[in-house]
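All protein chains of the complex are present and in place, except for one that has been dropped.
Every chain is named by a letter (A and B) in the order it is written, and numbering of its residues begins at 1.
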Amino acid sequence: MKKAQKLLEVQDLCVSFPTRKGTIHPVRHLSFEMKEGEILGVVGESGCGKSLANLALMGLLPDNADLKARTLRFRGRDLLSLSNTERRKLRGKEMAMIFQDPMAALNPCLTIGRQIDEAIAVHLGGSKKERRERALELLDQMGLPAPAKRLGSYPHELSGGMCQRVMIAQAIASRPGLLIADEPTTALDATIQSQILDLLLRLREERKMGILFVSHDIGVVANISDRAQVMYAGEVVESGVTDEIIKLPIHPYTEALFKSLPGHQKQRQSTLYNLPGVVPNLLSRPTGCQFHPRCPHAGSLCEERDPERVEVLGLSYKCHLPLGEWT
Amino acid sequence: MGGFFLRQLSTAIPTLMGVSLLAFALVRLVPGDPVLLMLGERGGSEEQYAQMEKKLGLHLPLYRQYLGFIGNAATGDLGKSTLTQRPVTEEFFSRFPATLELGLCAILFAVFIGIPAGVVAAMKHHSAFDYTIMGLSLVGHSMPIFWWALILIIAFSVNLGLTPVSGRIHILYDIPSVSGLFLVDTLLQGNIEAFFSALRHLLLPTVVIGTIPLAVVARMTRSSMLEVLHKDYVRTARAKGLEERNVLIFHALRNALIPLITVIGLQFGSIITGAILTETIFSWPGIGKWMVHSVEQRDYPVIQGGVLIIASMVIFINMAVDAIYALVNPQMKRSR
Partner (left out) sequence: MERDKAQEEIEHPFLEFWHSFKRGRGACIGLAVVMIFIFLSLFAPLLAPHDPTEIFEGQLRLPPAPFADGVARFPLGTDSVGRDLLSRLLYGARVSMGIGLLVVVFSATVGTFLGLVAGHFGKGIETIIMRLMDIIMALPSVLLAIVVVSILGPGLFNATLAVSFISIPAFTRLVRAGVLEEKKKQYVLASASFGAGPWRQMFSNILPNCMAPLIVQASLTFSNGILDAAALGFLGLGARPPTAEWGTMLASARMFMETSPWGTALPGLCILAVVLGFNLFGDGLRDALDPRLKR
């Protein structure tokens, strides 16, 4: 019964797009697992393929995207062999998703009540009255004041934080096992951000719900997740238990992310560390290690050969010159 | 809501005043003696001349003349046609239903073909269907409709004998006027044959007038739909596990149609222009043909009155469109 514990199994997930100037591969050989009730954090700069990987898991990739994977299992079911209808029935019911900009993610022309009702109606059904009660209950759980009044409101009448609570309410309406949170706090104020994080942690406790928490902010991920993986240019460059990664980052990119965090312990200078360069152009990827053009430690080997993935003691990394041995 | 209408009215009234001023100035801008103009080409006796001068109030200062003109206009008195000697308002409203029927059919034609075509083109973005619709809509948008009318007549009336070339209904039928719209009146009378006769007469003029609005509506629906389909909330709706049909109807189309209200509203101008040309070609007894005829005959009271009424209608339609837009757009409804 080992399989039953696994919520999500992903092996060699690749997403590619044909463009006029050639095929691009924004996500390359992504592999990871999630257990029931676990919070897995995913960190990386924008453009590193995090969002596309999420959409691939949800089955919401644009039509022109090409998805390949050796394994893509959710609670033991092979997602790749499901029909479109079966996949749709899974969406919102067993795996749900919330997005970066909650104001834009809610339909401006429909009331909050209507939008939550849709989510309940499609997966749980029930009479109109039952659904309304369920919606009220959900909004109440989300800590939204005066939920009965809110049902008749339109999204633009609510604040960003309230909209995100509404988004979470409709996402968890039918008790999904997996919630994919794609930068759920990025567009919010710092105080609202921590409220939303607390809410997510509480929901995990109450419902044993797995959360795939994606953010460009390694500080937020360090706070919330059990395990974390760092993505760069469509690949996972380091993954492991969050606490271990914080204590001892192995990949230079992970270290750079920590160093550029304001007020972090790794930062000793008075000025903020600024990671030079940008994420590689997907049409002309560098040779060898994808990170080498920006890596302070890169040698000639890094330029020539793509590093193999190394797995030790529950950690995994992809680097020729891991920091643990280096220092 | 009340404040909104007041604000709308407060911008419409100056425009209306301006239009009335323009209509008023019209007769005075024409080279020559306005009294002779108003009397028509046949002229009149000296007595009639004096009468007309008095009636036009030309002995009064200009501002008094203008006040008199809008005062009369407000009570529905726009003077008499120099050709028929009948009141302009009466002449106008006897012809108005014909144009209304044609205009409504043209709008319905444009909306009921244009919106589905635009939606399908957007959903099949970059497909052959999409390119065909876009190509046709570009051509339609540039169409000289007076030529288009002739081509349709050659094809459908002359060669295929499918549709009549002029009039609103076959001369045999005598339809008691209730609404003035023949499609409605024939049905009220229960005369199905007459209904089909009216329908066949309507067919070509409707297509001709509706062509440009159709092209615009199809193009705008497509671009509005394409924009909406990329919105986050459409992705949210899919992430909720809604059926694709519901995603498209309730989340994409519903939102995409809001800007289209304005676009459709703006087509009324194009319909009047269409009516002027189309009614002349199809001998359709409506406002457009009447206006052209009056310009040819230099029937100035009719031109003056017609311009005033049509412009007022366009202004009120625009107001109504703005109001509908505000009603269906919750972001505007509550932000006031």
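FYI, a residue touches a chain if its C-beta (ideal position, glycine included) is under 8 Å from a C-beta of that chain, and two chains touch if they have at least 3 such contacts.
Predicted model, so just to flag it, every value in this text is computed and none were measured.
Enquirer: Determine which of the presented chains are touched by the chain that is not presented, and list them.
Expert: Across the whole assembly, the hidden chain touches B.
Enquirer: Which residue from B:88, B:237 or B:291 sits in contact with the chain not drawn here?
Expert: Considering the complete complex, B:291 is the one touching the chain left out.
Enquirer: Which listed residue, B:83, B:100 or B:315, touches the chain dropped from view?
Expert: B:315
Enquirer: Quick one: which of B:150, B:187, B:261 or B:321 touches the chain that's been left out?
Expert: For the chain that is not drawn, the touching residue is B:150.
Enquirer: Can you tell me which of B:9, B:50, B:67 or B:138 touches the chain that was removed from the display?
Expert: B:138
Enquirer: Going by the touch rule given at the top, which residues of subunit B touch the chain that is not shown?
Expert: Given the touch definition above, subunit B has residues 14-15, 18-19, 22, 26, 29-30, 138-139, 141-144, 146-148, 150-151, 153-154, 158, 223, 226-227, 269-273, 276-277, 280, 291-292, 295-296, 298, 300, 303, 307, 310-311, 314-315, 318 touching the missing chain.
Heads up, the rule we're going with is that only the chains that are shown with their structure count from here on.
Enquirer: Roughly how far is subunit A from subunit B, centre to centre by C-alpha average, rounded to an integer in Å?
Expert: So the centroids are 54 Å from each other.
Enquirer: Could you list, by residue number, the parts of subunit B that touch subunit A in their complex?
Expert: The contact residues of subunit B facing subunit A are 231-233, 235-244, 246, 250-251, 254-255, 258, 328-331, 334-335.
Enquirer: What residues of subunit A sit close enough to touch subunit B in their complex?
Expert: For this pair, the touching residues of subunit A are 58, 60, 88-93, 96-97, 99, 101, 104-111, 118-119, 122-123, 154, 156-157, 167, 170-171.
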